[in-house]
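Pasting a structure here, questions to come.
Note that one protein chain of the assembly has been removed; the remaining protein chains are unaltered in position.
Presenting chain A:
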Amino acid sequence: MTVGSDSVVMLASMCAFFALGWVFFLKHLFRDYEVRHWIVLVSFSVTFALSCGMFELIIFEIVGLLDPLSRRLWWRLCIFAMLILVMVVLPYYTCYFAISSASFLPRRRSVRSALALACWLGFVWLFWRLGDPFPILSPNHGIFSLEQCIGRVGVIGVTIMALLSGFGAVNYPYSCMHVFVRPVTQSAVLGIERRLLQTLDLVAAKRRRAALLRRDEAQSRQASGWSLPWTAAAAAARRSGPTAASVESEAANHEELGRQLFLELHELKTAQERAAHSRTLQGRYFNLLGWVFCAYCLWKLCSCTINIVFNRVGKVDPVTRALHICVQLLGFRLDVQFWSQQVSFWLVGIMAVTSIRGLLLTLTKFFFALASTHSSNIMVLLLAQVMGMYFLSSVLLMRMNMPAEYRHIITQVLGDLQFHFYHRWFDVIFLLSASSSIAFIWVAHKQTVGKSEHESLLLR
């Protein structure tokens, strides 16, 4: 196979990934907003296409598809394009949209572009200083080499990966397992609804009074023919009783109470839905998955602690180790070469798919929670940047899970980075993130359990 035909295959798959990212953006992520700037849509889709392309190249490496020369060429192209996106295009447009949404700055296009350029230069400087305390600089690299950029992007990406994994590993069992499901009675829900409606009735009564008082004040102002403020205030003082403003402030206090009650009602309803879901077949299946995940999380915490305490760097990847156990300890007769390739293919494939799906789900959740009409463009660009850095670093870390003969392409393409540093950094951040998530969820759980007990006492 020549370089030309290989490039056609790669180009076709890149276009397919681009279309996938496009459809995901329009139909799912941005479904409540209008796309006004096409650059946002295009840059998101290109980032997604390049990320999927990198995983595809790893798979091709394992399976042995395409010419090694064209694979190397496409690797370099992907890495270079990804770095340009993550370091130049996305930050510049984030700054540009942030400046456009600030209303106190001038509206001229050239002024905005100049300010955005200045902000971007500030970002690049910050980005460079970020990498100084880390052992990224190796004596045989220049100052502005590819390895420097990848090293810094890798640090940020690995941090994000470890934070999300740590939190997810703790939160997923908590949200799935039935042990943590809070039983909510229908009477508790009806009680809160009744209190909420009573509070709103009180607010309505006060606001009705305020509306009448406002009308009276306006009429007396017109009748007296004066519109001076101290005359109206003197008239109000003579007339005994509250003014519209004081009644209005009382109503605002009751409305604040109503807001708290509404949020409590929302919590109770969510807990009720969760309890109902746990009784279904799907709920039981998720419960089982939750137990499995709980065991995995504990094992990962232990292994991270051991790695850090004993400063252990794993030299053998799990695939080779598993085959070694099978052949030498259990005595199976296996064609190691063939099985190593098969198992790596499935392992890397599954990890790639779950990693992409997991990140897209998390990003969607963040976007729906935080975005509004004004900030939707900026949020999407930030999420695209996080996605780019995340996938670049996951390629970096995936090197650890592959047998030695497939590792060297990544080593060649990403340059001579200190790979064991990134794994150590991942372990440290994962440990910190998981332990703080456990503490946080423990406190939140204790609070909600205490509140529900208090409410059931009140109802009795």
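Here are a few things to note about the model shown:
We take it that a contact is a pair of C-beta atoms (placed from the backbone, for glycine too) under 8 Å apart; a residue touches a chain by one contact, two chains touch by 3 or more; residues count from 1.
The rule is simple: contacts and distances are computed from a predicted model.
Look at the chain that isn't drawn here: its UniProt entry, checked against "Calcineurin B homologous protein 3", "Rab-like protein 3", "GPI-anchor transamidase component GPAA1" or "Photosynthetic NDH subunit of subcomplex B 2, chloroplastic", names it "Rab-like protein 3". From the options A:Y33, A:F80, A:Y285 or A:F440, the residue with contact to the unseen chain in the full assembly is A:Y33. When the missing chain is restored to the complex, the residue among A:F80, A:W346, A:F368 or A:W442 that touches it is A:F368.
Of the candidate positions A:H28, A:R129 or A:R215, contact with the unshown chain belongs to A:R215. Contact with the undisplayed chain is limited, among A:H28, A:R129, A:H266 or A:R279, to A:H266. In the full complex, chain A contacts the hidden chain through residues 31-34, 193, 196-197, 200, 203-204, 207-208, 210-212, 215, 255, 258-259, 261-263, 265-266, 269-270, 273, 368-369, 372-373.
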